[in-house]
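Note that one protein chain is taken out, while the other chains of the complex remain in position.
We call the chains A and B, going by the order they appear; numbering starts again at 1 in every chain.
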Amino acid sequence: MIKLNVNGQAREVDADPATPILWIVRENLKMPGTKFGCGIAQCGACTVHLDGKPIRSCSTPVSAAEGKTITTIEGIAAEDGTLHKVQQAWIEAQVPQCGYCQSGQIMAATALLEKNPQPTDAQIDAAMAGNICRCGMYGRIRKAIKAAAGIDTAAKVEA
Amino acid sequence: MLKYIRAVALSSMLALTACGADPAPGPVEQIIVREPGAAPAVAVAATEAPASTLIADGKAAFANCSACHSLEQGAANGVGPNLYGIVGKNAGGVAGFAYSDALEASGIVWTAAELDSFIADPAGKIPGTTMVAGAIADPSKRQAVIAYIESTTAN
């Protein structure tokens, strides 16, 4: 049994310690918000936080998470359901299209703002360059990150 | 794409009228190891390529890497960081080396798989990395190099 802390809850899984965290959260813990994209840490769709830092869960064995805290897309809203400011900014800027990469994008963005609340454009690019979006919503991602950081107000689309 | 859609539509409708056609082929060979829920047979460790050959290959291949990277415990960083014990470390985790912001922000933990994809295409994996040379395209060569790196730490 591997003891984990996922989104603030203690969890135990019976799995090969070499299993990537991605498959543990998706299959064993039934939290499918974290996505499989490439399996070799090239696309960022599987990004989760390990002790607050963004990691590529497809290439990080679950053994590396023992005694550490894993946070997934399912765990960043407040307990009362209030969305994280990055999630809110994502809606306001109408970022997602197909949406498949967005869990990873949002996890990368929340980690960036945690570490650097007022990132420059170059810092945003550097932090987000590991996350591919095939629908090409990079312009909106930049805008949403700045809005969440209070740097710029994203144009709001009427609900 | 008028024509295309029509083609799709047509094939679908034809398929409909051909209901009851032969099903797609079943397995040529079906090995049932066990049924779901049944207890697994005693697990046998996977046989792998003999480690010694792999490590020897990796040592030879690492010659190219040694221009920038040392593998000796305690040796100084070169153009690139000392790689002793790199497997399991966080990216940007070798003391005293001036990493790029991109690598430091990558959040990667250097597993063998991570190293593999990084060495395959450093700038592709971490745009902004200062590792501009030394990519190894051949997957078996990468595997050998990584095995060698791991072996030096294990010893």
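Observations, loosely collected:
Heads up, the rule we're going with is that a contact is a pair of C-beta atoms (placed from the backbone, for glycine too) under 8 Å apart; a residue touches a chain by one contact, two chains touch by 3 or more.
As a convention for this text, contacts and distances are computed from a predicted model.
A single chain of the complex does not appear, and UniProt lists its protein name as "Xanthine dehydrogenase family protein molybdopterin-binding subunit", one of "Iron ABC transporter permease", "Xanthine dehydrogenase family protein molybdopterin-binding subunit", "L-serine deaminase" or "Sulfurtransferase TusA family protein". Although one chain is not shown, part of subunit B still touches it, namely residues 1-6, 8-13, 15-17, 19-36, 40-41, 43-44, 46-47, 117, 120-121, 124-125, 127-128. Mapped onto subunit A, the footprint of the missing chain covers residues 15-16, 19-20, 23, 27-28, 30-40, 42-43, 45, 72-74, 77, 83, 87, 90-91, 94-103, 106, 124-126, 128-142, 157-159.
In this section, only the chains that are shown with their structure count from here on.
Considering their complex, residues 40-42, 47, 50, 53-56, 59-61, 64, 111-112, 115, 123, 126-127, 129-130 of subunit A touch subunit B. Contacts from subunit B toward subunit A in the complex involve residues 88, 90, 101-102, 105-109, 111, 113-114, 116-118, 120, 124-128.
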